[in-house]
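Notes for the one structure printed next.
The other protein chains are all here in position, but one chain of the complex has been omitted.
In order of appearance the chains are A, B and C, and numbering begins at 1 in each one.
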Amino acid sequence: MLLIYCPYCEEERSELEFRHGGDAHIARPANIADITDEAFQDYFFLRDNPKGLIFERWRHIHGCGRFFNAARDTVSDRFFASYKAGEPKPDLPGVAPASEKTVETYEATEGNAQ
Amino acid sequence: MADTALRLPPLGLRHGGSAAARVTPAAPATRLSLRAGPEALDALSAAFGLTLPTRPKGSALANGRHALWLGPDEWLLIDENEADLMAVAAGASALHSATDISHRNTAILVSGPAAAGAIASACPLDLGNAIFPVGAAARTVLGKIEIVLFRSGEEDYRVECWRSFAPYAFGLLSEGAEDAGL
Amino acid sequence: MSGANRIAGQGRLTPARTARFTFDGVSYEALAGDTVASALIANGVHLVGRSFKYHRPRGILSAGAEEPNALVDVARDAARRQPNVRATVQEVFDGMKVESQNRWPSLSFDIGGINDFFSPFFAAGFYYKTFMWPKAAWEKLYEPFIRRAAGLGVAPTEADPDHYASRYAYCDVLVVGAGVAGLSAALAAAEAGARVILCDEQPEAGGALHFDTSVTIDGKPGYDWAQATAARLAAMENVTVLSRTTAFGYYNHNFVGLAERVTDHLARPDRKLPRERLWQVRAKRVILATGSIERHMVFANNDRPGIMLASAARTYLNHFGVAVGRKVGVYTANDSAYEAAFDLKRAGVTVAAIVDSRDKPGEAVLAEARKLGIEVLTGHSVVNTKGHRRVSSMSVARNGGGAARWIAVDALLMSAGWTPSVHLFSQSRGKVAYDAASGRFLPGTYAQDCLSVGSCNGTDGLQATIEEALAAGELMARATGNEGGAKVELSGENAFEWSGGMAGAGEGAGVDTTVKAFVDFQHDVCAKDIRLAVREGMHSIEHIKRFTTTGMATDQGKLSNIHGLAIASEVLNREIPKIGLTTFRAPYTPVTFGTLISHSRGELFDPARKTPMHAWEEAHGAVFEDVGNWKRAWYYPRAGETMHDAVNRECRTVREAAGVFDASTLGKIEVVGPDAATFLNLMYTNAWDTLKPGRCRYGIMLREDGFVYDDGVVGRLAEDRFHVTTTTGGAPRVMHHMEDYLQTEFPHLKVWLTSTTEQWAVIAVQGPKAREIIAPLVEGIDLSNEAFPHMSVREGKICGVPTRLFRMSFTGEAGYEVNVPADYGQAVLEAIWARAEPLGACAYGTETMHVLRAEKGYIIVGQDTDGTVTPYDAGVGWAVSKKKTDFVGIRGLKRPDLVKEGRKQLVGLLTKDPTVVLEEGAQIVADPNQPKPMTMLGHVTSSYWSENCGRSIALALVAGGQARMGQTLYVPMPDRTIAVEVSDMVFIDKEGGRLNG
């Protein structure tokens, strides 16, 4: 069970109080009625699903009720940062963006069996 | 003209818990869900006769009227004297939203030396003195339901929940109180 | 006498305090504090169980949680029976009934033992290669046979009458393990002022000090120091000491699950006490002081009763005062086992010989052995044993194939060295590293804020352990902001430093493929099985594990993992770290489901939500149905009525007179603010700015992909205040959905949302006499059609209390929905009922509501629609604004497949035979005689007998339904085919005149 820092409550609280909200920084197109089928597919369905750094939304639904964003490593589940909705992606010195070119070693996820 | 309808609170006259953690339904109160931006705080504070807290987990008390911080633009107001809070809110000119939730919520009081233990049987909040001191309030969960927890004294807690969840909350707190009191 | 093998003057139990228990029906005496294992050995019982596969006779191997053999069934009474209990952990209580497992007809004569004879046929993985012919025999013959043979204990068959408790806890430092290392670390952390939780699986602190009597700390015997230190910690305000408490799982972000056994050791527990208590600890820092586990030696027939770990024999002697034999052999590859021989010898037990596979044991232990006159055979191995129900002799040979000689023994103690318990560290996702020098896997890279100390960290030596633990305790306390206290100092002494150890098959395991040298005792995995697995291409340790099932028994490989790995390493000719460990999974030791679920049972399993009028409904005979978490009145049968009768009567009564209905469960959201209408414009397909205060409108809400998400009537109370209703089941998700858009897409809008579902009790009064019923009760609202037309809302009073009175209808009749503050609901209902009943009205439930709305063609989202239906499909396309440039779902709704011809559309269905009522969910076809798989056009979503229509009616989603009006389609049922005609969805009062009644 995760321990999640809520930037509005300014403390870490149990995951039980939170609901995950999918990827962060996906803006609903202002002219949504006019976009193409492909653009709609991109907006609504296609996701990076990164292995490593992810920017994601959480709602402190059983706390202050606010949506906010967080940067987390999807392999270690470690949080790097939480920040309020509407704020830009933070700089995360030393944190590599997830990239298909640098796939985690097998051991990192799988224990030590070879 | 019919007789005025009688009020029937959800928990009736139940009691539970243990000597070390008593669990009792709170008396009826009026409650308000108050929503407003920072620019309205002074006017609203003046109207309600207390300073609306702006820090997480903060609360304010004046003449039996509590204001609990629930979120950056959200307060739960509880008036134990059953004052008409909607009327008070209507008197404030600043932009806000006030919704009467007096009957939506009900409250359970947990008190005694094992009160914190009783609540900790199902609530994942850290109830340590340093982090949840007297006067602290937070929306959180209790077992499978949402509650607002308010610490009103060293050994006194108020658990606010929606009325249909109250029997569940009461049962859970009673079991927790039995165990915490052992 | 509590057993012939009890040695006067030995051990820490009090001879005067006894308890009686039975094992397989025979009564025995034990001492308070005994485990089942110590009590059985004290009474000369060595055969206690049968192995999983070969049904080999098995005894007690260990004195702790790692026990693979001595699993028994323990009962307090018929319902309080627990299978697969480790006899080495379970404390005896007076009146306890213990039964052996996995044997028939008896433990000493077990028919299943024949498996041992046929074991050559049951090599690892044999079942993958056979039982395939004839095909049907697998299910009918082979599998049932395998199933009966497998399994250990017998599952409980009665509901568990015990209760379980739970506690969330926070601390600065959680210390797991209360041996030397754990106690030292906890003391240092606690003295520095940290909030500390210290837990240990045993009843008393001390860990290895239970058996290791050669240790002194601060001048006290080690065990006494441990008790004093635990007591000192327990007395500190900032410390919680939990005994009989196993840290079973280490989860994300320093979340650790502990299982505390509260009453299973008590003869007559207070009924208020929970059986077990789950602790869910969130620790800022964790110190793992989990110690290490002694390994057995792998050699031929190393599994006979009486063969056990050397440290276990020492525990039985030094703690329980029980001699495990009278003539004991020792087979070891490290020094620690010598101390077992010394202790036994001093207690008067004959030590036949110490057989040491090493050529050069530690000098100190050799010298002591000489002094005590114990024969030591270095460079020798035990290569076989004899004895059926108990070991009777061991065969010893010089390494390298010397001649073997048999030595009579009645117990054989073994030790291949110590395996650090890195289970929790590994669960924390830390990476272990192999230390080639000591042949151990040790904590390597940490993934969470924790530290390992003592022997689980590979730290050898008493003083080194103490110093490491004290430093860690202080460091963790400081790291969590504690600055108090003086530095703790401790000094310890012990008689011998231990060295040595080996992993893998000993000389006596042979290369012969028939030798049974057990690696995993419970699952009967031998060295030869691991070799076979490798031969068959299983080169990953995970493959070997799964193919042989080594490490997959209830002990999860605590003894066997390293041996299995070493044997694989030898056969594959690859170093151990190149083969790797299997992943450690929670729980460390098995945890009862009851503990994990704690309070969640019966009424506390899942809240049953009841409306404010529930008691009234119950008193008036309502039968309830589950809708989400709600209990809703379903129908109100009168004496002698079936459900069908009751619903017919209710349906008729509502249309002829009136009915009252509890609609409180509908979701309600108060939408307030200057931009409320703008916001609703975005959330619903309809246009809201045109709705005047005091009026209501039916709204459709879509997901962004264009499918119907929810619906409900929305009333505008003021320019800036709307009363939104949602479906009963949809209330929480609609609220979340709206908050999502409001906070993240449209944060500029000045509007706030508040759930008011439970603020209002809602009493629907529907039917021609509705107005007559409520009129005298209402104050301040003109109820005339002109002043208060259909789809309006007014605020006023009813029965002297505030109401939001809606003029609306889900029945097609003129009607009202009376909203009153919830606590008044029952009283207002009573007042309404007092007027309604004399006027011939009835109370009706959800079933009647469903029929009445279906007669009018009103849809129920979630029943007539699923997540694949657009408003156009559902026949409510009129509610989609053509003028708005944006609302959620506007784009999704235009996608090619959503505007395609031939989509499933909601229509009415009339059976050709009006008395036939279709089954909801039944499928519809055009040609009932086509072969399977048939082309299905759609399905029946709602279907009822309509008393008011005098026939059955149904709604259905049918491909191209609107274009099929009047067509005959078919509903093929298992026993007949039903012909239906596609019709309009409105079956009664098509003009809607009754609404204005």
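FYI, a residue touches a chain if its C-beta (ideal position, glycine included) is under 8 Å from a C-beta of that chain, and two chains touch if they have at least 3 such contacts.
The rule is short, and it goes like this: contacts and distances are computed from a predicted model.
Asks: Out of "Phosphate import ATP-binding protein PstB", "Cytochrome B oxidoreductase", "ABC transporter permease" or "Sarcosine oxidase subunit beta", flag the one the UniProt entry gives for the chain missing from this complex.
Replies: According to UniProt, the chain not displayed is called "Sarcosine oxidase subunit beta".
Asks: By the document's own contact criterion, which visible chains does the hidden chain reach in the full complex?
Replies: A, C
Asks: Among the options C:640, C:838 or C:933, which residue touches the chain absent from this view?
Replies: C:933
Asks: Could you tell me which of A:16, A:71 or A:85 touches the chain that is not displayed?
Replies: Residue touching the absent chain, from the options given: A:16.
Asks: Have a look at C:879, C:922, C:949 or C:988 and name the one touching the chain we're not showing.
Replies: C:922
Asks: Could you list which residues of subunit A touch the chain missing from the display?
Replies: 1-2, 15-16, 19-20, 22, 37-38, 40-42, 44-51, 54, 56, 72, 74-77, 100-101, 103-106, 109-110, 113-114
Asks: Tell me, which residues in subunit C touch the chain that this view leaves out?
Replies: 52, 80-84, 120-121, 123, 126-133, 135, 138-139, 143-144, 146-148, 150-160, 162, 164, 249, 251-252, 255, 257, 280, 427, 429, 512-514, 528, 532, 535-540, 542-543, 546-547, 549, 552-554, 556, 583, 585-587, 590-594, 596-597, 600-603, 605-606, 608, 625-627, 705-707, 862-863, 866-868, 892, 895-898, 919-923, 925, 932-934, 936, 939, 941, 972-974
Just so we're on the same page, only the chains that are shown with their structure count from here on.
Asks: A-B or B-C: which has the larger count of contacting C-beta pairs?
Replies: Ranking A-B and B-C by C-beta contacts puts B-C first.
Asks: Using mean CA coordinates as chain centres, what's the subunit A-subunit C distance in Å?
Replies: Those two chain centres are 27 Å apart.
Asks: List the centre-to-centre spacing of subunit B and subunit C in whole Å, with centres computed as mean CA coordinates.
Replies: Using C-alpha averages as centres, the distance is 32 Å.
Asks: Could you list the positions in subunit C whose residues touch two or more of the other chains?
Replies: 280, 282
Asks: Do you know which subunit B residues sit against two or more other chains?
Replies: Counting only residues that touch two or more other chains, subunit B contributes 124-125, 131.
Asks: Once bound in the complex, which stretches of subunit B touch subunit C?
Replies: 1-10, 28, 33, 35, 73, 95, 97-105, 117, 120-128, 131, 143-145, 162-165, 167-168, 171-172, 175-176, 178-180, 182
Asks: Provide the residue numbers of subunit A that touch subunit B in the complex, in ascending order.
Replies: Contacts found on subunit A: 8-11, 13-14, 16-17, 62-66.
Asks: Per the contact definition, I'd like the list of subunit C residues that touch subunit B in the complex.
Replies: Its residues touching subunit B are 163, 165-170, 195, 272-274, 277, 280, 282, 598-600, 603-604, 606-612, 630, 670, 672-674, 750-752, 754-760, 776-777, 779, 798-801, 820-828, 831.
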